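Okay, handing you the structure first.
Note that this complex is displayed minus one protein chain, with the remaining chains in position.
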Amino acid sequence: MKHTFSQSTEDGLLALSGELLIENSSELKSALCEALASSPRLIVDLGKVTAADISSLQLLCSAHRSASLAGTSFRIDPTGEVIRSIAENAGYSCRTKGCRFAIGICLWDPEAQQARG
Amino acid sequence: MALCLMIVDDSASMRQMVSFTLKDAGYDVIAASNGKDALTKLDEKKVSMVITDLNMPEMDGIELIRQLRKLPGLKFTPIVMLTTESQDEKKIAGKRAGASGWIVKPFKPAQLVETVRRLIK
Partner (left out) sequence: MHRQAFREEAFELLTELENALLELEENPHDQDLLGRSFRAMHTIKGSGAMFGYTAIAEFTHDIETVFDQIRNGSTNINRELIDKTLRSCDLIRVMLDDETAVSESERSDLTDYFHKLNQNKAAKGVNTSISRPSPADQSTAETEKIYRISFKPAPDIFFSGIDPLGMLNELRLLGTCSIVAHLDRIPPLEDIQPDHCYTYWDVILTTTREEHAIRDVFIFIEDSCELKIECIVKMDSFADEQVEKRLGEILVERGELTEENIAGILKQKKRLGEMLVETGLTVPSKVAAALVEQQQVREVHQKRQTTEAASSLRVPSEKLDTLVNLVGELVTVQARLTQTAAVRNDPQLANIAEEVERLTAELRESTLTIRMMPIGTCFSKFRRLVRDLSAELGKEVEMITDGAETELDKTVIERLNDPLVHIIRNSLDHGIEPAEIRERIGKPRHGTIRISAKHSGDSVVLTIHDDGAGLDAAVLRTKAIDRKLIPANAELAESELFHLIFAAGFSTATKVTGISGRGVGMDVVKKAIDSLRGQIFITSKNGQGTTITIRLPLTLAIIESLLVKIQDSSFVMPLSVVEECVELNRSDSTRAAGRLLPIRGTLVPYVPLRERFGLSGSAPLTEQVVIANVEGKRIGFVVDQVIGQHQTVIKSLGTAYRNVAAVSGATILGDGSVAMILDIPKLMIAEENICISP
């Protein structure tokens, strides 16, 4: 797993690539923590992720929750095929409405993802 | 690149049989004859799964599982125990040590492949 964080005028961009697996879960957690702490508007780029599992999906959800609590904007863009299909296989993407732990729509809502392109 | 699996068994014929079956199923296989041997060989190569017998000289299967789970690279790797019908207690001990699953001897090659496919990531 690789991660890079960059901050433009408004948005913080956390680009994750490679394998987001349980082996790297601590690393992913710290990357998300740091990125959330550094930017009030965070975009997570998952387009170059090659593998993922439940642990990484959970962490992204968790980050979304923390962001909501802190009033930080948090979104995934692009989701990427790998994450999209794993979220679907794991039953993450059948939300009907946003989860009550985060403001607005769910990270995994397929329609919301589509709307974002 | 084929995934690499390790078979640990003190019985040469078992090692041969398991290696043969798994290679046939498209995996690379490293064989070790006991726990100690396994730990040494794992230093050299990264494996996606370990299949281990329980009763072995030098270091038995349960201890091997315990050791493996301490290694950062093998913390979450699937480990399959080879047990016999009469080893329920061993099975439980193995699970406690961190084994992912088990295969009961005697087994057919197809059962082995099925279990590997079930657990491998």
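The chains carry the letters A and B, assigned in the order they are written, with residues numbered from 1 in each.
We adopt the following convention: a contact is a pair of C-beta atoms (placed from the backbone, for glycine too) under 8 Å apart; a residue touches a chain by one contact, two chains touch by 3 or more.
Computed from a predicted structure; not experimentally measured.
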{"item": "Hidden partner chain, touching residue among B:L3, B:M17 or B:I30", "value": "B:M17"}
{"item": "Which of A:M1, A:L46, A:C61 or A:I83 contacts the chain that the document leaves out", "value": "A:C61"}
{"item": "Touch list for chain A against the chain that is not drawn", "value": "22, 25-26, 28-29, 32-33, 36, 53-55, 57-59, 61-63, 65-66, 69, 86, 89-92, 94-101, 106"}
{"item": "Chain B residues touching the omitted chain (full complex)", "value": "10-14, 16-17, 20, 49, 55-57, 69, 75-79, 82, 84-86, 88, 95, 98-102, 105-107, 118-119, 121"}
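The working rule: only the chains that are shown with their structure count from here on.
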{"item": "Complex contact set, residues of chain A against chain B", "value": "21-23, 53"}
{"item": "Parts of chain B lying in touch with chain A, wherever the complex brings them together", "value": "72-73, 75-76, 121"}
